[in-house]
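== chain A ==
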Amino acid sequence: MATILVVDDAAFMRMRMSKILSEAGYQVVQAENGLEAVEKYKSERPDAVLMDITMPEMDGLTALKEIKSHDPAARVAMVTALGQQQIVLEAVKSGAKDFLVKPCEGDRVLAAVSKLCA
Partner candidate 1 sequence: MATKAEPTTELAGQPATEEHVVIFRLADEYYALDIQTVQEIVRMQTITSIPGSDLWVEGITNLRGRVVPVIDLRKRCGVDAGEYSTETRIVVVSSANGMVGLIVDAVSEVMRIPGEQVEPPSSIVSVPENTYLRGIAKLDERLVSLMDLEGVLPAALEDDLAYAASRAA
Partner candidate 2 sequence: MASTKGQRLQFDLDDDDLKLFCEEADEQIELLDTSLVQLEGEPDPDLVQQIFRAAHTLKGSSATIGHKKMASLTHAMETVLDAVRQGRRRPTSDVVDALLAGLDALRVLADEVVTCIDSGIETARLEADLHAVLESHDEIEEAAPAEASGVAYRLDPEQVEAALAGMANGTSLYFLEIAIAAECQLPSIRSFQALQEIDALGQVLATWPERDQVEAGAGEFSLACFLLSSQSEEQLQAAIQAVTDVQDVHTRSVAQEDVDQPLAPASQPVAASAGAPGRPQLMLVEDGAPADAARGPSRKATQSVRIDVERLDGLMNLVGELVIDRTRLQQIREQLSAVLKDANLTELTENFEETTSHLARVTDELQEQIMRSRMLPVRSVLTRLPRLVRDVAAKCGKKVELVTAGEETELDRSVIEEISDPLVHILRNAVDHGIETPEERRAAGKPETGLVTVTAWNQETYIYLSVKDDGKGIDTATLRRKVAEKGLMSREAAESASEEQAIQWIFLPGLSTAKQISDVSGRGVGMDIVRTNIERLNGQITLHSTPGRGSEVIIQLPLTLATTKALMVVANATVYAIPLVSVTEALADHEADIHTINGRKTLRLRQRLLPMIDLARALGDGRPRQMEAGRFVVAARHGERQVAFMVDRLLGEQDVVVKSLGDLVGNRKGLTGATILGDGTLGLIVDTASLVSEQAALATPA
């Protein structure tokens, strides 16, 4: 089964996402900021990434760009809240395949992930 990297600085959101994904049989790797996400991406080679946008250390957009420059085929979906439209747009321009708007309902997350991994 595919491995998904879940990136969010809020432990609660990470746990939530991880639960949804692992219950559906995915392997989950977690990172709590952009910097860690880039490192984990390189070391774990996940099949897809769910990337929060607003994070300390390195934000999601920068992390996306880093990951993309490292692996142009990286499959990343941004996880966003309302009010971050410009950043999401920028992310999509920078190669994000999809985005999810918080709050993330389980089936939307799974739909997005299965699409990413397809």
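Keep in mind how these were chosen: all candidates are chains of the complex that A comes from, given by their letters.
Just so we're on the same page, contacts are C-beta pairs under 8 Å (C-beta built on N, C-alpha and C of every residue); 3 or more make two chains touch, one makes a residue touch a chain; residues count from 1.
Bear in mind the structure is a predicted one, so any value in this text is a computation, not a measurement.
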- Item | For chain A, as assembled in this complex, the candidate in touch from 1 or 2 | 2
- Query: Residues of chain A touching candidate 2 in their complex?
  - Reply: 9-13, 15-16, 33, 53-59, 61-62, 80-90, 92-93, 98-99, 101-104, 111-112, 115
